[in-house]
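Complex shown without one protein chain; remaining protein chains in place.
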Amino acid sequence: MAVRAAVAGASGYAGGELLRLLLTHPEVEIGALTGNTNAGQRLGALQPHLLPLADRVLEPTAPEVLAGHDVVFLALPHGQSAAVAEQLGDEVLVIDMGADFRLKDAADWEAFYGSPHAGTWPYGLPELPGGRAALEGSKRVAVPGCYPTAVSLALFPAYAAGLAEAEAVVVAASGTSGAGKSPKPHLLGSEVMGSMSPYGVGGGHRHTPEMIQNLSAAAGERVTVSFTPTLAPMPRGILATCSAKAKPGVTAESVRAAYEKAYADEPFVRLLPEGQWPATASVYGSNAVQVQAAHDTAAGRIVVISAIDNLTKGTAGGAVQSMNIALGLDETTGLSTIGVAP
Amino acid sequence: MAVRAAVAGASGYAGGELLRLLLTHPEVEIGALTGNTNAGQRLGALQPHLLPLADRVLEPTAPEVLAGHDVVFLALPHGQSAAVAEQLGDEVLVIDMGADFRLKDAADWEAFYGSPHAGTWPYGLPELPGGRAALEGSKRVAVPGCYPTAVSLALFPAYAAGLAEAEAVVVAASGTSGAGKSPKPHLLGSEVMGSMSPYGVGGGHRHTPEMIQNLSAAAGERVTVSFTPTLAPMPRGILATCSAKAKPGVTAESVRAAYEKAYADEPFVRLLPEGQWPATASVYGSNAVQVQAAHDTAAGRIVVISAIDNLTKGTAGGAVQSMNIALGLDETTGLSTIGVAP
Amino acid sequence: MAVRAAVAGASGYAGGELLRLLLTHPEVEIGALTGNTNAGQRLGALQPHLLPLADRVLEPTAPEVLAGHDVVFLALPHGQSAAVAEQLGDEVLVIDMGADFRLKDAADWEAFYGSPHAGTWPYGLPELPGGRAALEGSKRVAVPGCYPTAVSLALFPAYAAGLAEAEAVVVAASGTSGAGKSPKPHLLGSEVMGSMSPYGVGGGHRHTPEMIQNLSAAAGERVTVSFTPTLAPMPRGILATCSAKAKPGVTAESVRAAYEKAYADEPFVRLLPEGQWPATASVYGSNAVQVQAAHDTAAGRIVVISAIDNLTKGTAGGAVQSMNIALGLDETTGLSTIGVAP
Partner (left out) sequence: MAVRAAVAGASGYAGGELLRLLLTHPEVEIGALTGNTNAGQRLGALQPHLLPLADRVLEPTAPEVLAGHDVVFLALPHGQSAAVAEQLGDEVLVIDMGADFRLKDAADWEAFYGSPHAGTWPYGLPELPGGRAALEGSKRVAVPGCYPTAVSLALFPAYAAGLAEAEAVVVAASGTSGAGKSPKPHLLGSEVMGSMSPYGVGGGHRHTPEMIQNLSAAAGERVTVSFTPTLAPMPRGILATCSAKAKPGVTAESVRAAYEKAYADEPFVRLLPEGQWPATASVYGSNAVQVQAAHDTAAGRIVVISAIDNLTKGTAGGAVQSMNIALGLDETTGLSTIGVAP
């Protein structure tokens, strides 16, 4: 019997990517699709790449529209998920692709988002230690941010294995879809093509406390993260370059061993053969994470680089993966490690 | 029982795209993968986006390697397919993704390719009049060129309906993957990013006689084609802008009706709603063709625009579609009309 | 003594490009810079590439601000130039980079722009027959549209030499800056990168009557133009692919001769050596026009391709060139045929 899924916020990039994946998910039947300003429009005008859904019409994001589904995905602006989730009842699986329920620390939430903390839901990154157990049977899932997905998967094995000092430095490049579909001057094609630019420098990006939360849990101590996101001239993809000082006694072999152990059985994370490095093009449209680690002996640092598709593993694919676990389906159902390249 | 498929030329862009599709084709088991200069290398080093095949090793393109398969796809340089096909025997389905067997007219072949004509195989564009019948049960398929796919599907309905004069003008923009993976200075990223440039101007492009062959067949008279291909700063996609003088009495309605009739039941060709125009991003990675037509009354011309992914519908997806028909499978098996966007 | 120049509309792409050129123009002193919604802002925040002007502050577009200059450039939305120009007085050189004064035929204006015709000013394309004479000493200049610049320079020599039939077919690809700096969803980097898409198909683009005006004047008869603009994934540049049926007796030699004659003494238009074709990258940031022509004997058409930078020769560079002529300066002052590549 099919899982009936609704998508609240189907006109944006996260919603569109989710629909792309759900269309080929063998256990899912796509139910209501909602939008706010776009309610009443054909999906074909908003998501012209989703031809099988072209004639579907967006409905308003209202309780009576979202009722009667087994799963409701929320791809809403920050701060709107709590109210919608409350109306859906406890027996419905609600998967929030926004930030509202990711952070455990209310003070962190308030400092970075400037609004009261709505709560904490099971965190949808099954590759983290204990990650799967937290999701099995859960009726609520907070999908991680795209940068925290890339960064946590790059660095947690080093911290879990006790190889790295508790001060991480991360510089990540993201495709423009991470900034959403609302038109703003600095996101115009004319501005982004041919340009690299940073933003949220110096600790201000909202994904920083989420990274700290994940890495600190792995390390068993407070890890600081110096995080610099940059906007790259490509529609999709995150390349995260992460490093930390190596603890005494660390060798290239111990680094490699930690990552081999962490990812030996992970269906979506691939530690590349030595000498091969990730590229975002290789994971375009796929749920795969490519990872490679090096030990820079001259600088005394472990350097780990990961590549994900910010919309797939970083958002909608991660959401589907968590849904699969929460519903007791095979975790990989409807997901792929095959990229679209070149 | 699975169809066992070999791919000769698995290290290039056409071969890689074919493997991407075959990996999710429910009836196909991927057999031998061959290369020439790359024989002996891991596929993971050559096609890093195909993670499930990363540990496969390329073999040489030799008869004993290709033997024992139900289907053999040839993604070889022009002129090499005939010799390989001969060795495979008549009971094997051979699908040539090169140009060798596309043209019916030996003089055309020799004029444009400068070598003896190898013959003519059933042409793998099922949407053309009589196209499917020619492929059913066939053991040989010539996959169309990428430009002729886009242009023939844009214009044949107008010619089949007798709406257009026999002189077509086509300007098409292609992504760089159409030029292949052999490194040449003008294909460097530094050269193509930020630049549009034409090539083969004035009638010299080898796909020209193939377009003429298809459109003339639809029109029942010799159609000339002024074809200008241009290289666009994107990896994939063809946008073909095609026009011809409208015959007397043609109206916007008669144009629309001709296209509605031609494509009402086609699974991969979508005539867009009036007012919406194709974009290559919408068909990225999909086998879909988006088409729209207009009647420019001031200029007296029918203008038709089509968008395809040159590697999917334009090459590897078209090959799989023809394979499905030739083997008696559902034509859409393993193929999709869902693009990867943005 | 320096020419004192004001720029009304200094925050957009046309205004920014104009300032880039004026900054190195040896005869010009940059005076008032105005904006509407951006008045009061530092130019450094709006045009961060113009470091020497970073601390200049935009003023409102008001008569008292624009008074006291020798030249006033108008980079305003369509329909706003007439009112501003009237207030400036007849002795000031006013150069309108908008569309308001380009068309001679009021009916054309009203059909394509939907508002009353404001009038016709001398047309700033000196390379056209009689073009320079119309500008010398003039106090009003209408800068041509970017597409009409590229298309008129591609085709007028063929028409002036009587080589081409009076039905032109034009497909042009433009960089996104041609669509301006106002944020709209379809102009987001996420949408345009990796995509080619058409717009204004079927005769609806506002630049169509301007092309017809120019080519008809050269031909001495009414020329129709089937014009299809497409949006290309690059910030700048227009590649115009133009063709028309060759008149009887035309040869490759007669075509070449016509272009050699037309452009032998033009400082900014370069007919490329035979076999070399234009690319937009080659004219990036320059006032140059690269042109090449071919005779497609099989299709019976003359095919001419031109490349310009839509912001330089297509807008701001063309404006400076006309200013130089109007003021009696050397036409090439402050302008260059050197592109920024790769």
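What to note about this one:
For reference, chains read A, B and C in written order, and residue numbers begin at 1 within each chain.
Everything that follows uses one rule, which is that a residue touches a chain if its C-beta (ideal position, glycine included) is under 8 Å from a C-beta of that chain, and two chains touch if they have at least 3 such contacts.
The model shown is predicted, which means the values in this text are computed figures rather than measured ones.
The chain omitted from view is touched by exactly one of C:V255, C:A281 or C:I305, namely C:A281.
Contact with the undisplayed chain is limited, among A:A62, A:A257 or A:A294, to A:A294. Among C:T24, C:Q87, C:S115 or C:T297, only C:T24 touches the chain that is left out of the view.
Touch with the chain omitted from the figure is made, among C:A83, C:A107 or C:I338, by C:I338. Which of B:G40, B:G89, B:G137 or B:G189 touches the hidden chain is settled by the complete complex: it is B:G189.
On the side of chain A, touch with the chain left out of the figure occurs at residues 167, 169, 171, 173, 175, 188, 190-191, 193-199, 201-203, 208, 224-228, 230, 232-237, 239, 241, 243, 245, 277-282, 284, 292, 294-301, 303, 305, 307, 342. Taking the whole complex into account, chain B touches the unshown chain at residues 13, 175-177, 179, 181, 183-185, 187-194, 233-235. In the full complex, chain C touches the omitted chain through residues 13, 16, 20, 23-24, 42, 44-45, 47-52, 54, 177, 181, 193-194, 235-236, 270, 272-273, 276, 279, 281-286, 288, 290, 336-342.
Operating definition for what follows: only the chains that are shown with their structure count from here on.
We define each chain's centre as the mean of its Cα atoms; on that basis chain A and chain B are separated by 35 Å.
Chain centres here are Cα averages; for chain A and chain C they lie 45 Å apart.
Residues of chain A found to touch two or more other chains are 13, 177, 181, 193-194, 235.
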